[in-house]
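Before anything else, here's the structure in question.
Removed from the display is one protein chain of the complex; every other protein chain stays in position.
The letters A and B name the chains in turn, as written, and every chain counts its residues from 1.
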Amino acid sequence: MLVDQGGWIYAIAFVTNLQHFFYRKDLFEQAGLGVPTTYAEVLAVAERLRGAVGTETPYGAAFKVGWDLGTEFTNLHLAAGGRLFEPGTAEPVFNGETGAATLELMKRLLAHMSPNAPSLATGDVTAAIQQGRIAMGTLWASRAEAMDDPAVSEVVGEIGFAPAPAVLPGGPPASTLFWDAFVVPKTTRADRETVFQELMAGLSEETVRTGGDLADWIRSAAVPSRCSEAVAASIRAETPSFPTQPFFALAHGVIGRNIGDFLAGGESAKKSLDDAVADYRKAAEEQGFL
Amino acid sequence: MSPLGRPPASVRAILVGGLLVWLVLAGFPFLWMAAISLRQPVDAFAVPPKLLAPVTLAHYAQIWLADRFWLEFLNSAIVTVGSLGVSPASRSPATTAGSASGSCSPTTSSRSRAGS
Partner (left out) sequence: MPTRTFPGFVAPSLAAMVLLIALPLLGVGWLAFHNAYLVMEVVEVETRSPPEVKVERVPRAVLDAEGRPLRVWERVGGRNFVNITDPERAWAALSAPRTGSLGERLRAVWAEPIAIDFWGALEFTPLYVLATTPAILLLGLGLALAVDRTAGLLEGPSIFLSLLPFIVTPVVGALSIKWLFLDDAVASVALEAAGLGKIYFLKNALALRLPILLYGIWHAAPFAFVVFHAGLQTLPKESIEAALVDGASWGQRLRHVVLAHLAPLVTFVTLIHVMDAYRVLEPILVFSGGHLADSLQHLTYYILNTEQNYFTASASALSTIAGVLVLLVPILVRAWRAEASR
């Protein structure tokens, strides 16, 4: 798919990725549990699954302070109907009531995660599911295929996938849509025509038809796999796009760094978010956004 | 052999015991790293950790052949050899000059001491 802004084409998008819900089908069946569709249900299920995998903490998500934590906040905050900025401006508004409620939810989730969670990123959570150390988690769709690879996974065939739980009943999944795209820089020393032909050959109908489980291709010819159905369902449920405003990168950074103070119990949710807003203002003013 | 002479038995025990503990601490992390480099991830990060597991060279093949690790290795080698070559070449004349003038200093200092 051609990506364009105001008529100016600048990339060719070819795969999507988003976070969705991973769960142990066998354990859920044993306990007679349904797949949770909201985070309130996730918390209830976590309570029921306590001890099911030999640990008190059956839930997992990439809460590593920094990029990962900032992303989790963004997903949950948007799904709770929160806004990050005043529409059309770079004015931050993520330190309101919705922001504080989002942080409270994150703290409740953290209680069901490994105490090391603030240091654990996507790779660690993936390994925890693969080793059968947690019973469920919110994780990137791109990690789904490796759940069925016996070289890395102890739980081949046992993992089910579903759209990320919502925050508001009936609301959109608490996730954001990413897409990867090709760009060819003007300054490349290779022959641009050849590069383009190579890329197109890589995205041929044959590739996307036979490689359905490798990625969630953006091509109508792609054949859905066991892993990609949850992605398609997430898109149908109107998962929003990951924010792309240039100043969002600044907000994302300061949120990821500041809210760890609250999650660790050092300060109030309001104070963490106010600190983040203060840091954001400084950075945004320096770069001319405010 | 020690220039210090034989320490008392208690000190000897502390030194030898301490050295043994240190050698384990210094060596084990690398030993473990080497061990998991030869395993499939499913065994490498197993819970609880496995002492023995099937051996595979797949990861070495992956990084050296597929991921072009040799290119990064070569870059490191070039930087190392390059800086080793350039740095002493530019510095050694100064060191010579420094040590040559340094050899004069005892005379100056003894002179100043004589003067005081």
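To be clear about the criterion, contacts are C-beta pairs under 8 Å (C-beta built on N, C-alpha and C of every residue); 3 or more make two chains touch, one makes a residue touch a chain.
Predicted model, so just to flag it, every value in this text is computed and none were measured.
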item	value
Touching the absent chain when the full complex is considered, from A:148, A:229 or A:279	A:279
Listed residues A:3, A:43, A:146 or A:214, member touching the removed chain	A:3
For subunit A, the residues touching the chain missing from this view	1-7, 13, 16, 64-67, 69, 87-90, 114-121, 124, 128, 133, 177, 179, 218, 235, 241, 244-247, 250, 253, 256-257, 260-261, 263-267, 275, 278-279, 282-283, 286-289
Subunit B residues that touch the omitted chain in the full complex	1-8, 11-12, 15-16, 18-19, 22-23, 25-27, 29-30, 32-33, 36, 45, 47-49, 89-91, 93-94, 96-97, 100-101, 109
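Going forward, only the chains that are shown with their structure count from here on.
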item	value
Complex contacts: residues of subunit A adjacent to subunit B	127, 130-133, 150-154
Touching residues on subunit B, where the partner in the complex is subunit A	40-42, 45-47
